[in-house]
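Encoded as structure tokens, the structure appears first; notes follow it.
For this view, one protein chain was removed and the others were kept in their places.
The letters A, B and C name the chains in turn, as written, and every chain counts its residues from 1.
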């Protein structure tokens, strides 16, 4: 039995998160224990996806677009704080993320916090906006 | 290539959470390690959003509305326990949140718990009510 | 400005979780640090809600319904392991939850794990089934 009959691209071309935040402090080995937000992107389509990201702050205009390439049939876990063009995303500051893609993708957020000799991980879906 | 073609406001004008709770106990430096619920609001519209919040308890009538201003093109991470008008939100008690906004916004909840020398963080979307 | 114009009951009458699990081991003071799953229910309607819960296991038939009363305009955070009628919910075993309510309610799951002198908290929405 083969349930995967077609090559439908799963996902949507727009996703939004309001709870972005990454602490500057970390404990433990880098890079695996560095405190961070990681944007987890999955492209099940047969075409590479160009994902663009706008970052919203609480005291300045939105910055972007940041560009992230997600190859066809691949996942990409992109640390937000490795995004430096057009400008490094601030640590220790609240931010929101708006993502637009030219192919349907799935986006989820991974949070790791290793401040004070601790370790906590959390996962977050984009806002459930319906269709 | 510019994927952000228009100024559509992303989000909805109503959101609901049933899992509100903030412990009164904390360890570590304030305010970054204070146990809390933080409401993470993103306003991608071109108009300031007036967000109103009702807080539901398990043993008393709902309290509110609390008013939170989220400027156009900004994110705002509002600690629930900094809301004191009309009345401080109770610590150590279960609560639910109903949010209404005059502009579409995205709302997500951030939970930090630093009781007993520990650190744990969790994120929560509003209930997936569809449209 | 009053955004809360009507008394619409927010929520749905059916919710499903597949990731139920509560460890039997705990450390720290009871009951606040007892490892648990807590079902967080919000009833914004003007009528009391009768919530019924079926618990699904991996090696036995579903058990229930468990009945939970959520009063009008109230939240109720119900520890799953305080449900003993018709039968205590098992610890240390995977379970799923299907909830039916006679009024629309919002349901979210809170998980606290204090095994081994640790503390971790996570929140979970019901499955995003759309409408």
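One rule holds in what follows: a contact is a pair of C-beta atoms (placed from the backbone, for glycine too) under 8 Å apart; a residue touches a chain by one contact, two chains touch by 3 or more.
Only a predicted model underlies this, so the values are computations on that prediction, with no experimental measurement involved.
For the chain left out of this panel, the touching residue among B:52, B:103 or B:120 is B:120. With the whole complex as reference, residues 120, 122, 125, 128, 130 of chain B touch the missing chain. Touch with the hidden chain on the side of chain C covers residues 14, 16-21, 23, 50, 52, 54, 56-59, 61-62, 64-65, 94-96, 98, 100-102, 109, 111, 113, 115-116, 118, 120, 122-125, 127-131. Against the chain not shown here, chain A presents residues 1-4, 10-12, 28, 32-33, 40-42, 44, 73-77, 105-110, 118-126, 128-131.
To be clear about the criterion, only the chains that are shown with their structure count from here on.
Note: Cα superposition of chain A onto chain C, rotation of 180 degrees, nearest 5.
Per-chain Cα centroids separate chain A from chain C by 29 Å. Each of residues 109, 118, 120, 122-125, 128-131 in chain B touches at least two other chains.
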